[in-house]
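A single protein chain has been removed from this complex, and every other one stays in its place.
By letter and in written order, the chains are A, B and C; residue numbering begins at 1 in each of them.
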Amino acid sequence: MTNHNGAHPSRWQNWQRSIYRFRQSGLSIAGLAIVLVLMLIAVAGSWIVPFPEHISGGINTAARFKPPSSLYWFGTNELGQDVFSLVMAGARVSLIAGFGVVMIAAIIGGLIGALAGYAGGWIDDVLMRLTDLMLTLPSLILAMAIAAALGAGLDNMVFAISMSWWPGFARLMRGEVIAKKEDLFVQAARALGASDSRILLRHVLPNVMSPIIIKMSLDMGFAILAVAALGFIGIGVKPPTPEWGSLLSLARGYLPDYWWTAIFPGLAIFFAVLGFNLLGDGLRDLFDPKARR
Amino acid sequence: MKQFKSLLRWVAMATVLGAINTAVVPHAQAQTAPRKILVVASNQDVPNFDPHVATGYSASALLRNLYDPLVRVEGNPPQVKPHLAESFSVSPDGMEYIFKLDGKAKFNDGSPVTADAVKYSFDRLVRLKKGNAWMIAGIVDENSVSVVDAKTVKIKLAKPFVAFPHVLPWLWIINPKLVEDNKGSDDGQTWLKSNIAGSGAFMLKRAEPGNLYELEKVASPWKSGGGNLTGAIWRIIRETSNQRLAVQRGEAHMALDLTSEDMDALKDKPGVVSIIEPEFRTFSIKLNTEHGPLADINLRKAISYAFNYQAMLDSAGYAQLMVGPLPNGIFGHDPKLVVPTTDLDKAKEFLSKSKVPNGGIKLTMVHVSGLEQQRRIALVLLDSLKKLNIELDIKPMVWPDMVASTASPDKMADFFPVYQTANYGDPDNIAFAAYHSSRNGNWQNPVYKNPKVDALILAGRAETDQAKRQTIYLDMQKQIVEDAPDIFGVLEKRKLALRSDVQGFIFTPVASNAVEFFPLSLK
Amino acid sequence: MALLSIENLHLSIQSFDGEAQILNGVDLTLERGEICGLVGETGCGKSLTGLSVSKLVSSPPARYGQGAIHFDGHDILGHSENAMRALRGRRIGMIFQDPTTNLNPLFRIGEQMIDVALHSMGANRWSRSAQREARERSIAMLERVGIHDAHNRLDDYPHQFSGGMRQRVLIAMALIGRPDLLIADEPTTALDVSVQAQILKLLFDIVREDNIAVLLITHNLGVVARLCTHVAVMYAGRIIERGIMADVFNNPSHPYTKALLGAVPTQKTRKGTLQGLGGSVPDPYLPHEGCRFAPRCALAEARCREAVPPEADLGHGHGVACIKAGVSA
Partner (left out) sequence: MIRFIIRRLVLLVPVFIGLTLLVFTISHILPGDPVKLAAGPQASAEEIASLTREFGMDRPLPQQYWHYASGLLQGDWGQSVLTRRPVAADLKIYLPATLELVFAAIILAIVIGIPAGLLSAITANRWPDYLIRILSLASIAMPRFFLALVLQLVFAMSLAWLPLNGRFPIIDLPPPTVTGMLTLDSLLAGDWLAFTTSCEHLLMPALAMSLSPLATITRMMRASTLDVLQQDFVLTERALGLSQSLIILKYVLRNAFSSTLTVIGLYIGWLLSGSVLVETVFDWPGIGLYATKAIVTQDFMPVMGVTLSIGFIFVLVNLAIDLLYGVINPKVRYQ
């Protein structure tokens, strides 16, 4: 792809073009904006929230089921807690839980995939058959079973979901490692007598990071959705954790009269997942444009 | 542009064609069959139909209509009414009961209900020691029941029990011939799990576990009278809001598990009758008096005074605060009893005398996961304990796990919330189950034991003189309040919603959600 | 009046890097029975000229600046898509380069042939008799292009045919509607040499029998020499020399034509005497005055760079767009 002045496009121009493409699609920018706002809320959470005491379980039963007003932006719930504060606090919970799921899955899946890809032979077959089998099993039901067995608590829930989430990363990592394994610089490193683990860690892994990062950003949205789904079914959530899924599930009984207790947590889940999806799509176009939309 | 329109026409046509096979037809009103079928919405499934094994209000409701007990209980305050036994007499010392069986009573396979059937049923109940057997534990044993003649039964109690007639409505009579034919190796339990051998006015017509159970009226019920119902459907609807909407839209005639919010939503809806009545159904938080920080009486007192009773009442909606261990209005209840109220200064005072004068400890509370009311009370407790600088770790658990955790004091959490539904309108029911040390290790009274209180309870059980019985229970209540084994909670009012075309429903404050269909009819 | 006459056609394509001026005033005429070879280096715009005749260049991003394309007297640039559909397949046939990608892989040959035949007959797609008639015509046409046992082969899929056979099917499809004009864009380039000769011979027998005008777009001067009646040489979106094939090939006037012909190795060429042509095709994105060949032309002088050289007529249709024409290099 030679351009006007015939010189081969420098790395900087490639970047410039990708940034142009990223900026060009308004959706990716919207995604980035939502994710940044989400992170801001998650970090600054309890300082910027009108009723911080409600987050840790404080109640005010005198003000039960107040509709949205200037005092309570999203109205109050069955115990008089400010729904806006709970939803804001829920951002931190969901973000951390979602990130936890994606991180654990990436590590476990990454290791298994790297090992399978690099070792090849029967190790590859065994590990990949196991991964394929895990993919055929219903992930949500497995996650529920594990979470219920481990007992209530966000950490158990995150672990349970990541147990059925890692196969995706394993497959991706295996494909990337197999592709990079044959590259010249890896052969050269092996020729220089580098040990297998050194090659894998120093040479191969750094070069497969970008597809992994893209998948992590894309999966973040769906991880948040999975955490909310489990919360919705009521497995693994310990009061007073303000987790969006459980907030929505509790508020189900108050429809249609106290609609705000359900609608706002639901919208929060929707926007968070939408934000990460848009950002993920944008990043995918940024890093490897040849991947089909 | 023209060519683009033709393309649109093609695409639209393809979509319409596709949509036809998921036909969207305006809400065709399924015309109700001429039969009169009562639809009851409940969130509790009925995994087992064996009358001597099953537990839970939904099982009691269906069994009550499929089988018959010796006597029924009806009205407010609950009165014992004849049923299989047309009459019964009690010996002066209250130890011997003689029942005269109704001549017309017959099982649904045609064979008459004889004294032998009654003995067979009681013996099986005592033998299995499951289901409602706990109600007559230690009172009726293998040789209590004897057959006088085909239509007369004599029951000699092992110990005096004033409220015995009130317990009988939950002890059903089974058809010995059918059960013997299908005895199997477990005394007929497997067969009776999903088959019926009763004399009730209804038969089990259709069972879709997890979805619905349909009862159909027997061709010629032996008991005369009753409503014009030809059948009833016990429909499982998990979400209380869905139950409320089902009644609102006429898809169900009764909803049994409504919350206060549901009742508010139903207030002025056409065709809906709301029933909000006090009932002998206590809710309190048991404290672990034997193990852990709460063994210290001063800490228990401090917490009892720090607890935000008003917040609990607000979140419970249609309810009233309990005054002491016994439900308000029951025989022997002392309305003037002095019980802890939210008083932070007293709480701090007791706290300073306790082993942890400035708090700084972490206590645990378990509650049934999915039970909304208990979750709210747990949060009220968490908020109240903050004032004493005590942290609360709330653990939602599955009911079987919770029951298992009450087996021994060290396994039990610091706080253990308990609903106690009176099966019969007598103080002994709550007192014995919730405060007698023989019940330790069970979820009703996991750990609390006080010999003085045990003696008072047993005395109350045997005392036939009403006035003396009254003073016994007054002393008992004072002693229990002094020991502060529980945080006394609320008496939740029973919240039911009926369609206006349901007739003949009489509210009975005892297990009113176990609905009896026989007297009911539909307009 | 000429069957096809392209007058001063300008075409530019909008893209991310700016607007590329592809055609810069193309003039070309074609009569029935004439076979005109349109030659030029890759990227000079000859394929786009072919596509423009049948208005297959989608706009946007393409834009016709000025000029017109008269087919049978009507300017097709003004035609609507439906009007063009009436011409395509019935009056104008087209063949493309690569037979492996020009047949829909998921449909039987017969299905595609019958659809094209139905269109060329203008018949109602759903009538039974029209379909039977279309099937007969397809079989006849396939036999004519040399596909034996066409009756059974109709139900075969494209991947069951060799490259040559597939090109024959495409020829049959293009000519089934008995068009007046055939535009063949590198019809044999993708085939191997042995098959090329057969296909070309087949194509031109039919063309001569049905007296079809042909615009043959190719970069293979040997093919033009053997088969074409006329030739037009294109450079950077403009026809710089055209005329009867013999005139142009025997005494090329435009330096670029000379260089092109010079680059073709013949038996007489001795080792090492083959001269290529320096420089590369000008960049369509940059504005340009004067003769576009100037930067690479040995005879170029100041005048060449000022104005676009008009087309001079050297007698019986032999035109050349170079002010220094006739001067031997």
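Note that in this section contacts are C-beta pairs under 8 Å (C-beta built on N, C-alpha and C of every residue); 3 or more make two chains touch, one makes a residue touch a chain.
The model shown is predicted, which means the values in this text are computed figures rather than measured ones.
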In the full complex, the chain left out is in contact with A, B, C
Which is it among B:Y97, B:F202, B:Y318 or B:W443 that touches the chain not included here? B:W443
Candidates B:D401, B:D454 or B:D501 - the one touching the absent chain: B:D401
Contacting the left-out chain: of B:S111, B:T152, B:T190 or B:N328, that is B:T190
Against the hidden chain, subunit B presents residues 3-4, 6-8, 10-11, 14-15, 18-19, 21-28, 30, 32-33, 37, 39, 45, 47-48, 129-130, 190, 193, 208-212, 214, 233, 235-239, 242, 245-246, 249, 251, 369-370, 398, 400-401, 403-404, 406-407, 442-443
Logged for subunit A, residues touching the omitted partner chain are 27, 129-130, 133-142, 144-146, 148-150, 221, 225, 228-229, 232-233, 235, 248-249, 252, 255-256, 259, 262, 266, 269-271, 273-274, 277-278, 281, 292-293
Across the whole complex, the chain not displayed is touched by subunit C residues 54, 56, 81, 85-90, 93-94, 96, 98, 101-107, 112, 115-116, 119-120, 157, 159, 170, 173-174, 177
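Methods note: only the chains that are shown with their structure count from here on.
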Closest chain to the protein's overall Cα mean, using per-chain Cα means, please. A
Could you find the chain whose CA centre sits the greatest distance from that of subunit C? B
Going by the contact definition up top, give me the pair of chains with the most C-beta pairs touching. A-B
State, to the nearest whole Å, the distance from the C-alpha centre of subunit B to the C-alpha centre of subunit C. 90
Subunit A to subunit C, mean C-alpha position gap in Å, rounds to 55
What residues of subunit B sit close enough to touch subunit A in their complex? 239-241, 259, 261-262, 264-265, 310-311, 314-315, 369-370, 372, 375-376, 378-380, 382-383, 386, 393-398
Residues of subunit A that touch subunit B when the two form their complex: 57-59, 61-62, 64-65, 78-80, 148, 151-152, 234, 237-240, 250, 252-255, 257-258
